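Heads up, one of the protein chains got dropped from this complex, but the rest are sitting where they should.
Up next, chain A:
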Amino acid sequence: MSEIADARQTLGRAADVEQQVRARSGWYARYLWVFAAWQLVLVPAGLLLHGRNATIAVSLTNVLMVMGLSAYVARQRVVRRGFGVKHGIVMASWGVVYGLALALGNTAFTDSPAFAAVAAAACALPLVTGAWLERRQVA
């Protein structure tokens, strides 16, 4: 009887520690939310603003944002299991959509605010999906 109670108590303790770790390792979802929100600025700016100064300003702001997010990642104390694969899939998906959005926005839909809005949402979608999946794992 005591052996059974001990086993249950130990299992409970292990499950509690695992849950605490999951709860404290939700930084990647926050990272993805911020990067997704950034798409709503970056994509329309990249498609609708023209000229040398605008290009430099957009590129510079994007570099600063990526540097800030990278610094945020480097400060984290825990890396969730399978992070490398997950991050690779999310970023590859975003890269494809972003490339497509830029290509179409600069050829077929030049200076179209409607397309810029749709493209921004499309670029944010893989990141939001990743954040949603990540958050589901924490719960």
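The rule is simple: a residue touches a chain if its C-beta (ideal position, glycine included) is under 8 Å from a C-beta of that chain, and two chains touch if they have at least 3 such contacts; residues count from 1.
Assume contacts and distances are computed from a predicted model.
One chain of the assembly is not displayed; among "Acyl-CoA dehydrogenase family protein", "Cytochrome c domain-containing protein", "Spermidine/putrescine transport system permease protein" or "ArsR family transcriptional regulator", its UniProt protein name is "ArsR family transcriptional regulator". Considering the complete assembly, chain A touches the hidden chain via residues 3-4, 7-8, 10-11, 13-15, 17-18, 20-22, 24-25, 74-75, 77-84.
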